[in-house]
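One chain of protein is taken out of this complex; the other chains stay put.
So that you can tell them apart, the chains are marked A, B, C and D in the order they are listed, and the count of residues begins at 1 in each.
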Amino acid sequence: MKITRSMVLVSSDPLSLQRGSLEIYRRFQEKLESYQLAEEVALSTITDVGNTEASPVVVIYPEAVIYGPVQPENVDRLVSEHLYKGHIVEEMLVPKRHLPSRMAWLQSRKGSLPAQQRILLARVGKIDPENIEDYILHDGYQALAKALSKMTPQQVIEEISKSGLQGRGGAGFPTGRKWSFVASAPGNKRYVICNADESEPGTFKDRVLLESDPHAILEAMIIAGYAIHAQEGYIYIRGEYELSQKRFLKAIEQAHEYGFLGKNILGSNFDFEVHLHSGAGAYVCGEETALIESIEGKRGEPRSRPPYPTTHGLWGQPTLVNNVETLANVPPILLHGAEWYRRFGTPSSPGTKVFTILGNVNATGVIEAPMGITLREVINIYAQGMKNGAAFKLAQTGGSSGSLIPASLQDTPLDFDSPRKAGVSLGSGALLICDDNTCVVDLVKVLLRFFRFESCGKCTPCRIGTQRCYETIRAITEGGGQLSDLDGLLRLAEQMERLSNCGLGQTAAVPIRDMLKHFRTEVEAHIRLGICPTGICRMVPEDETAELIENQMV
Amino acid sequence: MAGLATAFGSGAMTNPMEDVVQHARAMLIIGSNTTEQHPVFGTKIRQAVLKRGVKLVVADPRRIDITEYATLHLRHKPGTDIPLINGLMNIILANGWQDDEFIANRTEGFDELKAVIEEYPPEKVAEITGVPVEKLRQAAEILALNKPMAVMWAMGITQHIVGVRNVMDLANLQMLLGNLGVSGGGVNPLRGQNNVQGACDMGALPDVYPGYQKVNTETAIQKFEAAWGAKMSEHFGMTVTEMIPEIESGKIKALYILGEDPVMSDPNSSHIRHCLEICDFILLQEIFPSETSRYADVLLPGVSFAEKTGTFTNTERRIQMVRQAIPPLGEARQDWRIISELAQRILAFGSRQVNANAPFAQWNYRDTAQIMDEIAALTPSYAGVSHARLEAGEQLHWPVKDANHPGTPILHVGQFTRGKGKFTPIEHIPPQEMPDDDYPMLLNTGRVLYHWHGGEMTRRATGLMQVYGQALVEINPDDAERLGLNGNKRVRVSSRRGSIEAEAWVTERVPPGMVFANFHFPEASANELTIAALDPVSKIPEYKICAVRVEAIRG
Amino acid sequence: MKDQSTKDLPIAAIVEAAIEKHGTNYDAFIPILLEVNKAVGYIPLHALKEIRLRVRAPEDGIFVNEGRLYSLSSFYHMLSTKPRGRHVVIFCESAPCHVVGGRQVWQALKENLGLKAGETSEDGKWSLVTTSCLGTCGVGPVVVVDDEIYGNVTPEQVPEILARYE
Amino acid sequence: MISLKINGIPVEAPEGTTVLRAAEQAGIEIPTLCDHRDLTPYGGCRLCVVDVKGWRFPMASCTLPVAPDMEVTTESPALVESRRTILELILSNYYDAGYEDSLGETQLMRWAKRYGVDPAKVMLKKPRFAVNSDPNPFIWVDMNKCILCTRCIRACAEIQGRFVWSLVERGFDTRVVAGADTDMLDARCESCGACVAYCPTGALNNKMSLSLGLPDKVVTTTCTYCGVGCQLDLNVKDGHVVRVTSNPNAPVNGMHLCVKGRYGYDFIHHAERLTKPLVRQYLLEGTPRPKGRGEWVEVDWDTALDIAARKLAGTRDAYGADSVGVLASAKCLNEENYLMNKFARQVIGTNNIDHCARL
Partner (left out) sequence: MPLINSPQDLRRVREETLQKRLLQNQASRIQIIVSMDTPAIAAGARETMQAILEFIEEEKLNHILVKKTGNLGFDSWKPIVQVVINSQSPVTYRKVSPTVARRIMEEHVVGGKVVQEHAIHF
């Protein structure tokens, strides 16, 4: 793996382009070559810097400095002074007052990684997750203490509402609103459920939080319990996450010992208990009602909604179900206030997002960045470019149920609104980045096989639809496709989206739709020409039993 | 239902089944294998437990299916129902859980009851019944504190020499708790056969005319003499359990039997066979040749329920239509026609004085609707019943006092038939025949899900026979081991009266020391073994307890 | 194979211990099954009976039968209703591993073990199964053998990994 | 009561009613396969989807509770298209082995016809399961026709309370099995047939009635077995009872019956039925009664009744009325028992009448 010593990002939003940023980029390429720095310095672009006066800007790492406005003729000086000699060119820096929040994070340097905005991951990699003292030392349980001693439950909910926090499980529902629904729903008991059944392929942000900072999630659950008048909480951790379970159990135990769980927490009259419930290998249990069914000792078949868990949840009582990442936002919001929180991200999607980066890129793993970052930025800044210099072909966002984002849409900001507008979804924050050696039909086949395997089987469109879609796509990869199949596929996908009981069946259609929307030529090549352009599909019938995943269990 | 009649003035299930399953908060099932004998009601009880969380206490020596749904299973020794019930009442009184207001306003005889109940402290009761004190206390608490509570029983309570006393004691319990005349409560004897209730209502009993009008009362005698135009007998007749043995003494010379099989259904079969054998004349009206038909002189072919129209009255006093679906098979005739024709012929012989002008002297019925009109005219509790109302879809539980009366789903609301409910103190009497050295085990008898009564119909249903094709004798694994059954499944069960050979079903349904047999199969009918000890009042035999010896048959 | 030895395993004690830990309420069913699966390698039918006998409690409104437990066991893929080999090789076949070389690793596993998906070797040593994502995609392709997880697996490493198990 | 509009028609329904039931009460039929008024709503088949104003996608009306001012549309070209897709998908995983059953048109076939889906075109070409896969004598199990509506599972759980059926596996591999994938009777089935009564496809069928053809008459009557008083429908063909079916309006039992009520009817036509009056030879010959009573002789009704009447009257006259005993029957009609009572008391003059109430 190539490790670059520095990284240069040239802004390429429409305004910057108009002001000649393309030329700046070209000059950088030239100069880096001539200074023989091309091997050590990565060069890329960045969009939507949100600053008209300073654009075009150039960002250079690891110092995380921002120059602007930059003219093509400045490039030589930046290369020779900054990149060659290592001096920051002070007079070319963007003045502080011209740095809006959208840019500010580019300069921040928290943690060991470049330019992350770490709110949720602040302690990750810094503390020993099995040591409650480490957690307490790093502001742990301060938010809980504040809530219990200085705030009413209503005030807690108000603060969360004001922060604009939206659910990070994928749907983006306003968290404060959900909390107030549950708090006001009639019922004998109320429950907090932390959804840690993180099963979207490629998503492991929750695992990182649970393994690296379990007390943060526990603290958030306790605060949520206080806010909605619950006395019991469940955390549903998927069975495959053994280490997460182990560490969370330890956290529960320590919290009892220290008095953050149990009766009269921190001297208040609030009691709270948390139970850990292990999943047992079913993707669909990530769906909140399936998860509730699973806790109740049933098959994880999603319920029909309405009614929603906010009124009819666990054991039929009002239940708050929040994703791990959503909850992780709660303590910092309470501790620092909603105003502080809204400084991050975009006005419509405040805060940060934890992304998992995977696929054919140089660096894979988890990062936290403000909402609104673009795919291109992720690939080039964090993932350190495509592996082996291959070209970026597409990214799948949000696990199996996410969209396929073609290269042409890589500048779409990743927040709750923009992808929706562009017809793609942010989902769980997984970014599977594929290079041009990836066959989209093969990829979609794998995804459909996954859905067919993970469908609970309750509703017709999902149970049979995923199988029929899989069969059709498989036939295409085996040279047995027909052009007319594509219309049938699209029609079936549309109906699955319309008719399925839960998100699984609805989103199983998304990759098919995206494939036919963005990569139809490639699909048709399989059918018309009988070849797979990437050479991945063998175009002959494959051994059925080897590929089918009948009765598979871990 | 003499027991209930004593307590309340009339004896029948007080509350409809649906009312019990919808409104009871607790239930006591005692002496009823409900899911096998009244399967549809049994499943409704299961659902009441599943869906409404009803607290169910089952008292039964056997671990019958319904115990799976029981909050508490009291496995008392056979024949100890009275001490069990008295013991529960003792605990209830000791805790002050009784319904004082109900007792004061609607009952009499409480002090006498109390005196006897005090004789049954939990420790003593535990000793007699074999139910631990702790379980007795739990049961009493569940039954007393979840109101309304409904009591259900069947033959497990009545087929004892103390059957009537058992019933009266259950009535005591329910009066003590004030669970009568209320929705979801009541005393609810589950009637075994499809139309037992109706047959009783219709006066097919030796002591009453239709509607339980006593045959020895002046008003009733006058009423029926006027209606039928003939002189009525003024004394009680014999019950079936008396009639057949009285053949031997010569008191009974001839029998007219409609659709019954006493050889299979009556106790001590070999004695029954002997009596029938010597009977002068037996007229049997049946649909199949039966064990009894071997002793008949004339056999008239009647029809099945599918071939006739009329009414049945179910266990909850609901009168419902039976409708003819197919013509009578062959030359078979509808039973009501046969009876009428026979009656007309006998009357034609003229030795009995009948005033042909009496309103209901005639036997020339058009159809059963006309018969029902006659019933209505003579039976106060059926006064408002007619086929027309039933065909119009009306749901009628008797008493239906007139043509506009809507029927009476729940009995004893506000007042008992006899005015005040009567507490009757009941003392324990041990069963007639208990195991001894010669016959060391106890035999309990009853039915199984797949068969019915003497088995005349169900043994002729192919599928039922495939599932349950031969008599099985339930025996506890401990006993099976002691007897050296070792996989060899055939056993011989003998009593002082006879013996049968059958396949053993080794199961924990029965406690050690008990075997359970059914009477569905002639080749191994439990009634070859049972004792003809009768309840002194109801004349019901003690089917549920007799002493037997069990041996493995080496083959 | 594991099923042959289940006769010797104290199923009742395993169930008892699991109940001790998780209770007998409805929310304990799946955890109890997980414990049995872990201890036995799969869920034998008589374990279902043991669970039913111990868990069923009409007094608390808890009803369960073998059918429901079997249904759960077959729904959740970490539970197995069939006996498994001494060592279970689990391969993540989700898209993230697939695009970074998972295909080739899968081929190598099948060839080295001589098994197809879902099969158990005749000597009862190996079972080969697939799973959905294990959440360790950052080090994909991922192979799990029993409780050990291996990341960044290449086809060449497969024989070496398998050789560690007896 | 909640007010809403279905197809523009104002409808009132109690809180908690589903849209499907509210529509039904208003006389609007919404197609469904998995829903049944006796069973907990499931929402699996998705045939009952309706458009609800304000919602982007159609909603399953069988699980959707009515809400104030809701505006529901139950049929539209898009919904028809959706229903067709559902039926095509269902039938693409269905196989009909072509045997004749006595159910008539199943609900599945009814909807297929209504929405113009030809089962023959889309269904599987070969069976996935054995066509008759369970050895029990009453219930025919052909899982090739199972569409996983789970009505059988719910009927067994929510009506019979026996939990015989359950789902195993998941996704496309989901199947309905008895117990832990065993035979029904081993799974503690009580053969009540509720699962058959609720099955909308014929995957569960009445084994005894298979290939007996459609009834020409259906008669509602009361069961002849226990005292519960269930009502049931006798299906009659050519004067034969060929099947017993549930009558949803039965006041005591609704759709429910037990094994005897539903499957214990074949005694009616049993070869041993008595169809001719019989008298003992000695009675015809006027000779003394031999030991064992002698041979039976078939006679006409007149002869039989005449002999019986003479003997009974003779006994009464010779030994007094109380020498005759009359046993009525708890299996017979009220009317017949009344006549037996009248017979004993009026015709004979005795109170020696009883029946087996005690036994």
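FYI, contacts are C-beta pairs under 8 Å (C-beta built on N, C-alpha and C of every residue); 3 or more make two chains touch, one makes a residue touch a chain.
Quantities reported herein were computed from a predicted structural model and do not represent experimental measurements.
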For the chain not depicted, the shown chains it touches: A, C
Sole residue of A:24, A:37, A:83 or A:124 that reaches the chain not shown, by the stated touch rule: A:124
Full-complex contact with the absent chain, from A:180, A:212 or A:352: A:212
Which residue of A:16, A:346 or A:362 touches the chain not shown here: A:362
Hidden-chain contact residue, picked from the options A:70, A:94 or A:145: A:145
Absent chain, residues of chain C that touch it: 134-139, 142, 149-152
Residue ranges of chain A at the interface with the undisplayed chain: 1, 3, 5, 61-62, 112-114, 121, 124-130, 133, 136-137, 141-142, 145-146, 148-149, 207-208, 211-213, 241, 243-244, 256-260, 262, 264, 266-267, 362-366
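Rule of thumb we're sticking to: only the chains that are shown with their structure count from here on.
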Inter-centroid spacing, chain B versus chain A (mean Cα positions, whole Å): 70
Gap in Å, rounded to a whole number, between the CA centres of chain C and chain B: 55
Shared-contact residues (touching 2 or more other chains) in chain C: 63, 71, 75
For chain B, residues that touch 2 or more chains besides their own: 50, 69
Partner chain D, residues of chain A touching it in the complex: 282, 284, 299, 303-304, 306-307, 452-461, 463-468, 491-492, 495, 497-501, 506, 550-551
In the complex, chain D residues that touch chain A: 41-47, 49, 57-58, 60, 63-65, 67, 81-82, 85-86, 89-90, 92-93, 147-148, 167, 169-174
Chain C residues within the chain D interface of the complex: 45, 48, 63, 65-71, 74-75
